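Right after this comes chain A.
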Amino acid sequence: MARADPPPPPPAAFERRVLRSAAEHHYLRVRLELPDGGARPSAAQFKQLVVTALRELHGEVGAALPVDVLTYEEKTLSAILRVTSSGLVKLWSALTLLGFYQNRRCAFRVLQTSPFLLALSGNSRELVLD
Partner candidate 1 sequence: MEGLLYGRLPAGAAEEELGAQPQGSEEAKAFVNAFLKRSMPKMKDEAIQDMLTRKAVVLEHYFKKKKKGNRKKTKGFTAKQRRELRLFEIEPEQQRYAIFLPLHELWKQYIRDLCYGLKPDAQPQMVQGKLLKADLHGAIVTVTKSKCPSYVGITGIILQEMKHVFKIITKEDKLKVVPKLNNVFSLEIDGFISYIYGSKFQLRASERSAKKFKLKGTIDL
Partner candidate 2 sequence: MRMSVPLRRLRQAPRHLLVCEKSHARHARSRHAAHVRDHAYNCRVSFLIPECGTLPEVLKSTIADVGEYYLLRNLSLHELVTHEFIDTFVKKGSCHALTYNTKIDQDNTAALLPTGKLILSVDKDTYEELGLQGRPSQYSGKKVMRYIITIDLMDPSFHPDSKKHKRVLWALKEKKPLEFDFLLAWCNTGAEGSTLMSYFPKNQIQTLKPKITFSTLRDLQCPVLQSNELQGKPEESCSTEELFEWLGAVLNQVSLDNKSFSFLSTYCCPQPNTIVEQAFLCTITGFIIPEAIIQLLEKLCCYFDEPKLAHWLTLTVHGFADSPVSWRESEHGFHKGGENLYNFVVFRNLDYWLQMAVGTNDDCPP
């Protein structure tokens, strides 16, 4: 059905904007390693683990940092975290220093970090050519 299109607006005038360090959020792709095996944490438990890591290193102030678990895959224990740009260092240091989960050894591996969520979808270092 031909829709009466409104007359197309004039071609867009050229405009260029450069945003320097303007991203409010930073994204981390992390993987949790549980060498001792055992039960895998659910999404909520995973987030609780991140919050306890933050509380341990940065206290209540750190624990209040707004962290979002955008995606969580229980099979590979990998997730994408979103944090405000000012809290990136706090979160990364807290994850690095976390050692125990329910008194089993655990370690966070930060695979990729970027101020753009789009950059996490295409990591050339994990590009496997068959």
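Things to note:
To be clear about the criterion, contacts are C-beta pairs under 8 Å (C-beta built on N, C-alpha and C of every residue); 3 or more make two chains touch, one makes a residue touch a chain; residues count from 1.
Regarding selection, all candidates are chains of the complex that A comes from, given by their letters.
Just so it is clear, the structure is predicted and the values come from calculations on it, not from any experiment.
Note on chain A: across the options 1 or 2, its touching candidate in this complex is 2. Remark: chain A residues 2-3, 5, 8-9, 11-23, 25-27, 43-44, 47, 66, 68-72, 80, 82, 85-90, 112-125, 127, 129-130 touch candidate 2 in the complex.
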